[in-house]
Each structure stands twice: as structure tokens, then as C-alpha cells.
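Omission of a single protein chain aside, the complex is shown with its protein chains in their original locations.
Right, subunit A next:
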Amino acid sequence: MNMRVKGERAFKVVGTRPPRPDGVDKVIGRALYGADVSAPGMLTGHILRSPHAHAEIVSIDTSAAEALPGVKAVITSGDFGVPEDSALRDVQDHCMARGKVLYDGHAVAAVAATSPAVAKAALKLIKVEYRKLPHVTDVDEAMKPDAPVVQSGLVHETVAPGFSENVTSYCEFGHGDLEAGFAKADRIIERSFTTAATHQGYIEPHACLASMNADGKADLWCCTQGHYHVRAVCSAILGMEASQLKVTASEIGGGFGGKTTVFIEPVALALSRKSGRPVKMVMSRDEVFRATGPTVATSTDVKIGMTKDGRITAAEARLRYSGGAFPCGTVEMGAQAAFAPYDLDAVRTYGWNVLTNRPKEASYRAPGAPQAIYAVESVVDELCLELGLDPLDVRVKNAAQKGTLSSYGPTFDDIGLMATLEAAKAHPHWSAPLGPNQGRGFSAGFWFNFGGNTCVTLNINTDGTVSVTEGNPDIGGSRASISQMAAEELGVPYEKVRTVIGDTTSIGHSDITDGSRVTFAVGLATIKAARDAIQKMCSRVAQIWGIDEEAVVWEDGYVKPASPNAGDFKPMSIEEIAAISFQTGGPIAGHHEVNAEGAGVSFGVHIADVEVDPETGATKVLRYTVFQDAGKAVHPDYVEGQMQGGAAQGIGWALNEEYIYGEDGRLQNPGFLDYRVPVASDLPRIEPVILEIPNPGHPYGVRGVGETSIVPPLAALSNAVSRALGVRMTRLPMSPPTILKAVSAAGV
């Protein structure tokens, strides 16, 4: 078989903006989310949670709850085993406390009952005796040698002495001679920054329906970004073989990384196992805030040296991240990403992970990178101000390019940073005038992107239409993009293709929908699966025509004779080939499985204009523009949506969103009233500018676009506010009291 593509690919379907296949169901309320399915005889599951930040569980008496009519099962950590694998043990212990509660809201017991009222009444009958322990929720406090120890025995050998046991791991990245680099600088600035933990704020709370039968087979329906991961973790915790647990991913009401792990799913399965009935669990918003996975809280020092003409001579960062009560590796991603946009001769980053009495961090869009790049881009901006340099010119002067040895090790291939910088410089936003109390901030951003394991089956139906089955929950319009790539490759209209997300029994393993990987990796596998189907169609036609496979060619959705020498045959369409497939060897399907590499890193730069009310500290975002390299934008609406969505969330982090802990270590704001996600009227129109620097690792040049957009807003906003006030802001969020305090401290 030959693939005939003339010159540079002219896309027909990729790059257009067709309606998403899940759109109508979602608009009319028919889409089935996590809480939307029921089963005969179903029970409702509720969880009893710790009111303490840190306490030993002396005893749990569930007898009164068990005796309440309507209660069918009560479980505690004793109903689970103790996994040998430490990562799995952490997941399980986060779902149900074992021995100690490690944060406010930590689950200690669960009830399955015939109604929510009975379940709630039963929770009140469970008697838990706690012995309160000293707690720590602040990352810097937790590192001190005399800090209360959250969990002991977890310190990795890389950690130098002198810290408390809460410091569990250390990492270091970089190259070059820092001392020599700083010696060449005309100006060195060193500052410390902090960022608060934030929550993904997805509208749909975690929800699931679990049903385990007496024969050990189980079904689980849940909202998740990765049902194969849910299967792996839940089957291991429940001591089942993976094949006996079928997991179906529901439609998902937002994930942003927060639905990449399990919280209630193993609990629902255990309740179902114990009660012999299906069990549905739906978290309240309070539970979502207290006991799922927000981001790390961070504390970072950055030191950068620059020459008078804006060349960075040396740069270093010390990052202290806390991902809550369990070890996490997010600081490593921060330490790798911190200086990625720069081409540096001398750079070093050091990172420490720190335990605190907070829920275990989960991913949130580019985990670890926004906090690190916020600190770096703030110092670069301050150097520009002090040296009287244009912040965009300075980024251009130091920009990483193809061939740059990155600060974290790899040498960059084709990357789009310079293109985004040039686009920003040329955009009217950059030169628009500003009024009183207004400031303009700029920041670059970066994310690694990921490929990973993917399985795709593409069936040619007998009417010539196409069914694609893949294994990645659609959190950003990916079904549309996958259908577009299948249609593009097969030369059929978009409307002829339907992409569905299979359950764990209907297609092989797919990694979690994370790392901005789906359009890249599933798209790549879909294109390859389409090519597999094309090969089979060519083979069938060659067989019909009685000529060699080498003598047919695939072109524009038809099998044709490769040349006049091959014979005079009328080209056959997919419809014609499909219609007679039963006579030519049976159904036609393409398949592809891959551990995709070559995801291609992603850069974006943002410009933000703000106005700060000097009397109240209120910040209004006046104008916002995002420039990002998409490689190839398969569905530009959804690429723009990712760029705008990340910016909107980043603006929230920058201005008001934060986990606020009281002196008692309890979360003070577990709800959308006091955890302040921006509302629509808080945001200006966010203008997206898509750049397309093709990724050599994908047949169409696609790069992931989902995460980079949350990286620059923190520094873009902080730099804008700092310039508007004439005071350097060093902590997020920049809530109005924080801003007024900084202004009054500076005596402006």
C-alpha cells in the first residue's frame, strides 16, 4: 500500500470547528455524570470525617450505627488490608485513615444505608475517640527541626540533615558555574515568594456507583480522568484481579487534574462488598474542598543576575513545596520547569518536598510549574524595571530555542517560544496606552507535555461510517478532535465518524487523561489505526481486482490503481468497500497501541493589564491576551478554550483563591462563597492567539495545549499589580487586604 500525500499537507477537517458530539446532551441535561446512574436495591454511602487536623485514632465504636434500622454496612480502615506498595498505601490511607487522622476532613469511617437521612443519622452514632496531636499546615514551619511530625519514617536518603522528618525528598537540576555567572552580573536580585494551595474547583463533585457481586465480580461507574488507573488502584486495594473489576467513566463535569486519583471509589466498593448491595456515593462541596486534592502550597527563593543590556548571567531557585500529609514529587516538576523558558549558561534549582497536615495534593493543570515560574518571572520583571529594560525584549534576548540545553537536562527540539514572543511584541496590546493606577504585566510559561500509553480501535461500519473506540475520558472536547483526525486520515466527512470512550473491558489500557496528552497521543494512535484500516481496505480491493497490493494506492478516501499499468479499475470508496466486506474477508477494523513519545514541549506568553484601587486594594483585570504554540490546532475552538480557561484559573490563583487554615488547623473556607473562584464579571474577554509550530513527533504536528495556559497568569498579574502600585508583590493570592498591607508597608 502507498499513502499519496501531495506536498505540504492541506488539511480538510483538521483546523475546522465542527460542533462537539457531546454538546447537545450536555446542553439539554441528558448527559450522564457521576451521580446520574442508579441500580436496583441501591444504598447510599456517606463518610465520617475528622474534625481535627492531626490526631491519633484511639478507638472507633460503630456498634450503635450498625444497629440503626436501614444501615446495611459500616466500614473503617480495618475493612481494608495494608498494601505493601507505599504509593498504593498512601492512596488507600488518604481514602480512609489508618491509626491517625492527618488533616481536617480525613475519612475515618463510612456507612451504607437505605437513605441519605439514615446514613447521616448513622454517622452521628459512630463514636471515635481521638487523641489530639500538634499540627502544622505551613510549609516553612513544617521544615523546622522541632515541627510536629506529620508522618515519620518517610525521609528519602537525598535529604540533608537539619530538617524535621516532614522533609521527605530533595532534588536538584541545572548546569554551569553559578559563582562565575553571578560575578558577571551588573545587578543581582534575590527575593522570596509564597503561593497558597488552590483547588481545581470543578463543578461536578466526585461521585460513583459501585456494585460488587458475591462471586467477586464488580462494576464501578465514576467520574474520573482515568478509569484504567481507577481499575488498577481499586482492584489492588480490594484484593481483586483487574479483569474482575469493570470501570466505566461517566461524563465529567470538570477535572483539571483533580480527578486523576481515587477518593470515594474504594470506599464505595468496600461498602458494596460488605452490604451485598450497589452503593452510590456523592461528595458534598464541603467534602470536595476538605478531602480531595488541591495544589501544593509553596515557598520559593529566586536569585537572578543580569547584565545592563539584559542578558541573564546566572540563576538559581530554592523551592519548598508541600503536597499535604503524604509524599509527592510535584516539587521536582517545579524545579525542572522554573527556568525552562531561558537559555542559560549557569542555572541551578533545588527542591524540597514537605509534609503538612493538609489533604494530599493532586494534579492541577501543569502541576508545580505555575508556582515556580511565578517566582522566576517576578524577579526577571523586577530586574527589567531596575535596569530600565523592556521585559519582552529581555525575554527575547534570553529565550530558549531549538538546540538550547534546557535548565532541566534535555536539549530542545523545535519549540515555539520565540514565535510567541514575536507575536506578543507585534500585538497592539503590548503598546496600548495605560491610565492612572494601571499596570501591564508579562510572563512566559512552559509545560513538558506527555504522550504515554494509548489503545485505539477504529471500525469501518458496513455503511461506510466510522466508529472510533478509545480509552480517555473527554475533558476538553477530545472526542471532536479525535473524530476530526480520523475523518482527515480516512478522507470522510466529520459527521461520518463517532468517537466513544470505552469502559475498561472494551479496549486496552489507556493512561490517565493528563499531561495534555490526549489530542497528541490518542490522536496519533487514531491516525495510525486509520492507516491500519486503510491498509486492510487496500488489501481487500487488490484482492477484488486480482492485482498485487503494491499496485493499489490510497488517495483522497478512495482505493485507486497505483498507475495505468496496474489496470483500468474504477476507484472504490470506503462505502463501497465496507458494503461488501462480508464477502471479502469479514469486518474491517484498524487498531493501534502505542507508548507515545515525542509529545513536544509547549510554551506560551501572556500579557495582562490591571487597574488597582489604591484605597481598597481591589484589582480589576482590564485586558488579557494569551499567545501559545499549539503545534497544530486540531479544533481551534477547544484550543482557544484551553488557553482562556487556563488564564481564567490562573487569574483566580493570582487574585483571590486560597486554602485558608485556622489556628486549629481546620480549613476555614470549604465552599465557593469563601473560596473565591472568579465569576464571569471578574474577567475581561481573554483574547487567544494561536501559534502553530509543528511538533515533529506527531503526524499532524500536534502539541498538547491543556496546561501551559495556567503557568504565566500568576506572574503576569503580579507583575502588572506591582507596576501599577510601584510595590513588588511577593505572595499569592494578591487579595485586597494583602495589597493594601504591601502598599502601607512600602509607604507609597
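Here is the rule we go by: a residue touches a chain if its C-beta (ideal position, glycine included) is under 8 Å from a C-beta of that chain, and two chains touch if they have at least 3 such contacts; residues count from 1.
In this text, contacts and distances are computed from a predicted model.
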Candidate names "Putrescine transport system permease protein", "Dihydroorotase", "Xanthine dehydrogenase family protein subunit M" or "Carbohydrate ABC transporter membrane protein 2 (CUT1 family)"; UniProt protein name, chain not shown: "Xanthine dehydrogenase family protein subunit M"
Contact with the hidden chain (one of A:Ser192, A:Thr584 or A:Asn669): A:Asn669
Subunit A residues that touch the omitted chain in the full complex: 120, 286, 615-618, 655-656, 660, 668-669, 673-674, 676, 678-679, 681-682, 735-737, 740-741
